[in-house]
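Below is the structure I would like to discuss, written out as structure tokens.
Only one protein chain is missing; all other protein chains are in place.
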Amino acid sequence: MKRFVDLAELDTVAVRDLVTLATRLEQSPRPQALAGKVLGLLFMNPSLRTLASFQAGMSRLGGNSFVITPGAGTWNLETRLGAVMNGDRAEHIREGIPVLASYSDVLGVRAFAEGVNLEDDLNEKVFQQIAQLVDKPLINMESAMNHPCQALADWKTLDELDVPSNGKFVLSWVNHPRALPLAVPAAAMTMAAQRGMEVVVARPEGFEIPAALADKARKLATASGGSFTETTDRAAAMKGAHVLYAKEWGSTRHYGDAKADGELRRQLSDWKVDESWFANARPEARFMHCLPVRRNVVVADSLLDGPRSVVLREAYNRMPAQMAVLHRLLAR
Amino acid sequence: MKRFVDLAELDTVAVRDLVTLATRLEQSPRPQALAGKVLGLLFMNPSLRTLASFQAGMSRLGGNSFVITPGAGTWNLETRLGAVMNGDRAEHIREGIPVLASYSDVLGVRAFAEGVNLEDDLNEKVFQQIAQLVDKPLINMESAMNHPCQALADWKTLDELDVPSNGKFVLSWVNHPRALPLAVPAAAMTMAAQRGMEVVVARPEGFEIPAALADKARKLATASGGSFTETTDRAAAMKGAHVLYAKEWGSTRHYGDAKADGELRRQLSDWKVDESWFANARPEARFMHCLPVRRNVVVADSLLDGPRSVVLREAYNRMPAQMAVLHRLLAR
Partner (left out) sequence: MKRFVDLAELDTVAVRDLVTLATRLEQSPRPQALAGKVLGLLFMNPSLRTLASFQAGMSRLGGNSFVITPGAGTWNLETRLGAVMNGDRAEHIREGIPVLASYSDVLGVRAFAEGVNLEDDLNEKVFQQIAQLVDKPLINMESAMNHPCQALADWKTLDELDVPSNGKFVLSWVNHPRALPLAVPAAAMTMAAQRGMEVVVARPEGFEIPAALADKARKLATASGGSFTETTDRAAAMKGAHVLYAKEWGSTRHYGDAKADGELRRQLSDWKVDESWFANARPEARFMHCLPVRRNVVVADSLLDGPRSVVLREAYNRMPAQMAVLHRLLAR
């Protein structure tokens, strides 16, 4: 494995191997495995879980890390090719990225969607540009349309909960004060499709999954015996579900148009998860969310604090999942 | 020892053992003792000494650490139970804290007083809420009314300076541009009481020690042969003193009322320490302060730079004191 930027770049056997390795590293710590190795972490956007779990995981393997946060202690980075840099961005990624890579044995990069042009974000314009500048192992710590570390942690969580490989996985849109990126919904639904699950996306009109992502999920599902469908009928989607994976995202119909997006979501305050959503689900159905989550806006306290919720397990699994990735990329 | 949140939770023998361990770790470094262990550090408020001394101390024991600072690279954390999170706080401590704890072998948390309601702060409302969410060893890196790491470092400093266990310890209020929390004065006076000292608090009217804290100090003093009194008469307090521990704090009479507090302190500019305060003290009397300290507002340059001042020793002792705590919580 040379880089970890999209779970779908790995075949299903390779993903299962990573999950197995993650579990093994949990049970048998290897505090010298990556001695003297350095993980560079570049956060173009805020983080809590990703920062903490990568630094903790690298330390548990005997390695170390550094953190660069443009705009907080470091100048802002320019990403536009050909820019005349007379504004507030003192350094271009064409220098910043290879320099950071040159200090690192592996580089993790977080670069959220720009949220302006859907095609650009679907094409991972910024992340691809960054990736081309890195001649070391590279980890995607969330790009415009992907979050493979979250997906791998979620796969591990599903395994631990004995959710069947062909179980029903409902990804539901939920409301939020403003438009958020599609990275996690894209990563979660393609992960579930690759795992062989019956994937159903429930979302209101205006929040359709872009065709390119739906096609990707459908292909992965076909290859592994699963399926992928999309609906506005939440109750039908939840029928017999093993898992409800809730996630906020911005209107794809009005991508980059905060006003139109806001008008649409103002009428959708009932897309807030509570126990009533589980009326027709399997009794043991689980509630998943990648965190951070806005309590009593996205999900009711009672559900989040109740037995269906496995959000803390998902978050914890970020660490062993990423330890497996680091180990695979760097050991020997 | 399962957690280190209040020095008074330990009996005096246990505190003395920690001081001894701190000295031993200074003299005989143990750079492999905590190999592979991870210290999570959550700073809800700014820090210099605490951040640096914990990271340095953990490194000297062979472990590693990560730092999370809400509002700087990480979203702000909500603390109110039942909050409808449609504002600027994207994550609740009910998720954030257990997630960070799950990546850590020990978690350190700094959460200053809210400074609004005195009872809430005396009850450590926020810190208690956080503590209940942590199922790992926990270190209080300063809460509303406590700062046990500072207290342990100060105890060690007093020992090193051969200040007698039954010596006279004067905690004096000093002025400052604005109201500061009671955490350090509370920790210092209860530490000195627990050490068996003759503790006298000197402070102007309006800055009385809250009854709950005074009672705690009195009980600790009684158990160890010391005493605890409070006075507005600075000169009388300083008579025969071994130690002047200066500290700024907000009006307890006007708690949370910045305007009334400001009016009160405007008339108190003479509560600035200089050599004249030591006229009736013991000749070798020491000046202590936890830092940071505002020169020529809280204390005159000449005193701070002179031979009475032991503030740098106090600050240095944060590191070995905390190494002892980490070692006790984690080793073997």
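First chain written, first letter: the chains are A and B, and each begins at residue 1.
Convention: a residue touches a chain if its C-beta (ideal position, glycine included) is under 8 Å from a C-beta of that chain, and two chains touch if they have at least 3 such contacts.
Computed from a predicted structure; not experimentally measured.
Q: With the full complex in mind, choose from A:40, A:57 or A:167 the residue touching the hidden chain.
A: The one listed residue touching the chain not shown is A:40.
Q: Which one touches the absent chain: A:3, A:16 or A:92?
A: Checking the options A:3, A:16 or A:92, the one contacting the hidden chain is A:92.
Q: So which bits of chain B touch the chain we can't see?
A: 29, 31-32, 43, 46-49, 51-53, 55-57, 59-60, 62, 64, 67, 69, 72, 177, 291-297, 301, 304-305, 311-312, 315-316, 319
Q: List the residues of chain A that touch the chain left out of this view.
A: Chain A touches the missing chain through residues 35-36, 38, 40, 63-66, 68, 72-75, 78, 82-86, 90-92, 94-96, 98-100, 102-104.
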